[in-house]
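Before we start, here is the structure in question, set down as structure tokens.
Note that one protein chain is taken out, while the other chains of the complex remain in position.
Take a look at subunit A:
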Amino acid sequence: MLNSRRLILAHFWLAFGVFGLALLLGAWQMFVRSPLQAWISNPEWYYRSLTAHGTVMGYVFPTLVAMGFGYAISEAALKQALIGRRWAWAGFWLIAVGAVTAMVPVSMGLASVLYTFYPPLIGNPFYYIGVVLVVVGSWIWVALMSINLHVWKRDHPGEPVPLAMFANVAGSYLWAWTAVGAALELLFQIIPVALGLRSTIDAGLARVFFSWTLHAIVYFWLIPTYIAYYTIFPRAIGGKLYSDPMGRLAFILFLVVSMPIGIHHAFADPQVGAGFKFIHSAFTALVALPTLLTIFTICATAEVAARMRGGRGPFGWIKALPWSNPIMLATALSFVMLGFGGAGGLINMSYQLNTTIHNTQWITGHFHLIFGGAIVIMYFAITYDLWPHLTGRALTSVRLMRAQLWLWFIGMIVTTFPWHWVGILGMPRRMAFFDYSSPALAADAMSVTMSAFGGFILVASSILFFAVLIQNRRAPQAEPGEYRFATAIHPPITLPAVLNGHALWIALMVGLTVTNYGFPIMQLLVTPETSVPAVYVGAEK
């Protein structure tokens, strides 16, 4: 039951539209800093492009996917027409207007500060105001998800909340709270300075606020992908989910422990002491737990489905899986990238190993593999799965979909593996130019060239993706039937309140954030004379 099809389609089209543009910028960046291109005449172009790429890919694209998918989940899983559709459209338009407001000064070169802001560099105020509008638009979605679940619970007392909706609402709360860090930084620190009301800013405090957002935002990007693992993948391969409560536990763990760990982004920072760095490092190890649980549950789900299809042997059952199904393929490729990316993440979480790769190209390689690879390939899968229900037309070209997914996977591996490697060699990130004629950098030339070709493969994959969606517009109308999510082998009949609601976990999330961030923030607030003069970009030209 998808009543709000136009609303959901609008979110997906805008998401993938901006994604396509930002992807082109990314590929151009890979090209200009590789040995394929001689000195770029104005390095400012590179940082302008990098700011746009990061802002769109980090704040606009995944937010729109989570929102569009969230509305679909609310209607299909709860079998209840969306409450507050007008508000949902208001949220959508706030994001569209916010994205344009932010991108105008960026494209004019007035806000080349990168999506991480990092004051005392200060850009045009409209850049930051645009980002705030995007976040406010997404908060409308958070409220709507909460209200829709609340109404459903009132009408269905004691019934288990469908797993997809339970996870979707957990993801929305995670986003609402993690965005607070950057919101505090923008509203109380950066925007007053950008507007000229103040001329100094505490750069260390700003970095702590930003780390509050910067790590958990990754799990906000990840939640739609995990929802697809648990509630689309089992149904798509003709099976059932191995365990429903374990899925709930995984999402609960993300909600609770993805927040109080962000200071691992500040391991090399002077404004946080050793104690809290250690605490955040230990909590970061904990966030591997929901992923380890998920790997088990999803692999077990696949094995049960394969054995039902006649698969035999300790590993022979893998052959019996429906490999021609794009969802099967996307999930398997996503898992491979999640495995490599997760292993890299375990390296980043420890202070000791992080010192070797901190702020090198390893880091960019790492988050492109996890986000651009493992997560985004499932955004494609979600789109393919949902699309016929949104357009009322079948997706006919399964081969094209498989080719697109393979190309995305190959492109990501070719891009990110050499990227990790040059990071280990000590190549710093976010530079417009490298002098490969220097003997110390000559060793990086080959790897950077490979990465650039990986970027071109990704662009080719995205062209196929749009081709699939455009072909769908010309396909004959077909009634896709009800959109449904996977059921568990043993569906829950009743659930304890803690597995059926979010209140306790929100309390823990807020409580752990206060204990793990409260002291470092208070200490910086009371330390005198830490504010430094702002440096306005674009002012020196």
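Please note the rule applied: a residue touches a chain if its C-beta (ideal position, glycine included) is under 8 Å from a C-beta of that chain, and two chains touch if they have at least 3 such contacts; residues count from 1.
The rule we apply is simple: contacts and distances are computed from a predicted model.
One chain is missing here; what is its name in UniProt, given the choices "Maltose/maltodextrin import ATP-binding protein MalK", "ABC-2 type transporter transmembrane domain-containing protein", "Acetolactate synthase small subunit" or "Cytochrome C oxidase subunit II"?
"Cytochrome C oxidase subunit II"
Specify the residue from the set A:198, A:319 or A:490 that touches the hidden chain.
A:490
One chain is left out of this view; which of A:293, A:318, A:336 or A:495 touches it in the full complex?
The single option touching the absent chain is A:293.
So which of A:273, A:316, A:339 or A:511 would be touching the chain we can't see?
Only one listed residue reaches the unshown chain, and that is A:273.
Using the touch definition from the top, which of A:81, A:100, A:282 or A:478 touches the missing chain?
A:282
Tell me, which residues in subunit A touch the chain that this view leaves out?
43-44, 46-47, 112, 114, 118, 120-121, 202-204, 207, 242-243, 246, 266-274, 277-278, 281-282, 285-286, 288-289, 292-293, 296-297, 300, 346, 349-352, 354-356, 358-360, 425-426, 428-434, 440-441, 489-490, 523, 527, 529-533, 535, 537
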